[in-house]
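The structure under discussion appears below in the form of structure tokens.
Apart from one protein chain that is not included, each protein chain of the complex appears where it belongs.
Here is subunit A:
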Amino acid sequence: MRRYFGRKLLIYGLTFFVAVTINWMIPRFMPGDPVQSMLSRANVAQPAAVEAMRAHYTAMFGFDLPLWQQYLNFWGSLLKGDLGISIWLFPTPVSDVIIRAVPYTLGLLIPSILLSWFAGNRFGAFAARRKWLDNSVLPVGYVLTATPYMWLAILLAWALGILAGVFPVAGAYGFDMQPSLSWDFLGSLAQHWFLPFASLFLVAFGGWAIGMRNMIIYELEADYVNYLRALGAPMRLVRRYAFRNAILPQVTGLALQLGVLVAGALVTEIVFSYPGLGHLILQAIQNQDFFLLQGTFLFIVIGVLIANFIIDIAYVLVDPRTRTGMGGAA
């Protein structure tokens, strides 16, 4: 057990290191100059003042140092918990900007991932034993899971937002509101939350339902099912066993899908101008905000790694076979 988790932690550590390094590299190899864009925003006419400001900003962000020095400084301040200062929202620290956005992203992601997983598995198992359902509804599942997140998001925004006018299509709450703990505000929050949530939920739901349907059909052909049936065990017991065994690959699937779902959430947020991390990434790119981009990516990497680790632990708990196979490949 200890060896297994030791190995897992080593792999996660390595992944973290590589991912953070890439996060650091990406903004620096993007075309454009963040200091230049800050200067043009400042709108200063005198060339001497511009030069002075340029020197000041460059030194402040450390762009005058050689790249390797910048890289080491980056790790140094990262370990101290300092993510730098946002260029876009200068002089707000990046961590503050991210912490403001995180609740919105988590509020979208966690319900859509868990609910789609739960409902998709239930529905898939249910459809697997009804021919008419299998023939009529599952093709819809295939279409759903093949739909790109942002395309479904645009479709939903157009149909339910613009045409039907039932749901708002932008923002996390009404533009005329200030965040507060009133029913009005919460209602508006829920209303704005629904469409981005639905587009994430539907795409993932289709995928889980199809996966589960296939797994159940496979499990119902398994030897242990044939044996139970030969001993006259009722379908109720057989289905319970089949469901429980079919869910195992779906747990692995959840770990694999997590990254895709996060990416989906990011583009969905952009479609709905939802003020989460995806929205931040877009702004950071548009404003050449190295530090914000790094910080947001870092946060996503940590989130995905933690979620994967939790799933690893859960898998060990639900499948006895992994417990005995722990000496093997991790």
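As a convention for this text, a contact is a pair of C-beta atoms (placed from the backbone, for glycine too) under 8 Å apart; a residue touches a chain by one contact, two chains touch by 3 or more; residues count from 1.
We adopt the following convention: contacts and distances are computed from a predicted model.
Chain not shown in the complex: UniProt lists it as "ATP-binding cassette domain-containing protein", one of "Serine/threonine-protein kinase RsbT", "ATP-binding cassette domain-containing protein", "Dehydrogenase" or "RNA polymerase sigma-70 factor (ECF subfamily)". Of A:Leu114, A:Ala233 or A:Leu256, it is A:Ala233 that touches the chain left out of the display. In the complete complex, the hidden chain is touched by one of A:Thr145, A:Asn245, A:Thr268 or A:Asn287, namely A:Asn245. Here one chain is not drawn; of A:Pro31, A:Pro47, A:Pro66 or A:Pro320, the residue touching it is A:Pro320. Residue-level contact of subunit A with the missing chain is found at 222-224, 226-234, 236-237, 241, 244-245, 248, 318-321, 324.
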